[in-house]
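All protein chains of the complex are present and in place, except for one that has been dropped.
Moving on to chain A:
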Amino acid sequence: MTALAAPAPPETVESPEVLRRWRVGPLAIAGLVLAFYALGFVVHDYWFNAILIPFLIMALAGLGLNLLTGYAGQASLGTGAFMSVGAFATYNVLLRLPDLPLPVSLVIGGLFGALAGVIFGLPSLRIKGFYLTASTLAAQFFLPWLFNQYGWFSNYTTSGSISAPKLVFLGADLSTPLGRYLLTLTSVVILTWLAWNLVTSQVGRNWMAIRDMDTAAAVAGIPIAFNKLASFAISSFIIAIAGALWAFAYLGTVDARSFDLDRSFTVLFIIIIGGMGSIAGAFIGSAFVILVPILISNVSANLFAGAIDAGQSENLQKILFGALIVYFLIKEPNGLYALLLRARRRLALWPLKS
């Protein structure tokens, strides 16, 4: 065996070696999380309402989709629909069962999302790839239509929009920017921790085996149907909670249009740009997709206001953002996370080799 001297496997995003390396820093991660909480008490409203909250929520949605697409290999364009299930289910739970504490309502909303995920994940037992993607589109068209069509879901408001009843937990009012930020951050931390444990466990390994080759996985004794549906359920659970947070912690009032196909594409781009099959990829991708346009827009507003025609400037910003995406994907087709890993490897050797 040893005589064969197999070359070391190339270090890919999900190779165990990398996972282990990231493990060495649980303290660092804990520190980072604490810093994030501490940050909550010093920064300006703008940072919560416009930057941190949407960044965290879209990262959470990306994380959910990454479990399904990046780990279990099931492509989906139904993310927006599953987010809408979370939003509308949580709204109705908050409205009709006002005695339940907020986290319980959120979890129930997530469970409805999981149920929807399982139902629309059924085709995955028979079809794969692009065909499966097309079938998840059904969710994207059916569910928002359903919420729009039947007034019961939005408590018969004329505009079909839903708005969170008061967000209160343990007597604390969470409707301030800080409260909504802490609610979002706590949900994201807990769900990320769960997802992390999941993908490094037996379930995660099963999913990756199915992703890499489902026939081989079946031969190895992995129950394919159960695992596929489980991946749909868990992914949709997380996405649905992201949807509820999007509706109530971020926007406040939404209607079914907020969860259209564009939303699904945005989440898909987040994991493609951030890195498929990595937890951090969802966060990096979300940072890129959500924050870079804001950065560009702020820069141009402060530097070029008045100097360039407003319409031209907006179009130039779009071009710049598109060019950045193309540049990074050429640099590293596996996403920004892989780019980061590469940079990290180089830095480790830095003084010796530049």
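Brief remarks follow.
The working rule: contacts are C-beta pairs under 8 Å (C-beta built on N, C-alpha and C of every residue); 3 or more make two chains touch, one makes a residue touch a chain; residues count from 1.
Following the convention adopted for this analysis, contacts and distances are computed from a predicted model.
The protein name that UniProt records for the chain not on display, among "Formate dehydrogenase subunit gamma", "MoaD/ThiS family protein", "Electron transfer flavoprotein subunit alpha/FixB family protein" or "ABC transporter substrate-binding protein", is "ABC transporter substrate-binding protein". Residue in contact with the omitted chain (choice from A:Asn49, A:Thr133 or A:Thr200): A:Asn49.
The residue touching the chain not shown here, chosen from A:Ala139, A:Ala195 or A:Ala256, is A:Ala256. If you put the missing chain back, the residues of chain A touching it would be 44-46, 49-51, 54, 95, 145, 148, 155, 157-161, 163, 165-166, 175-176, 250-258, 290, 293-295, 297-299, 301-303, 305, 310-311, 314-315, 317-318, 354.
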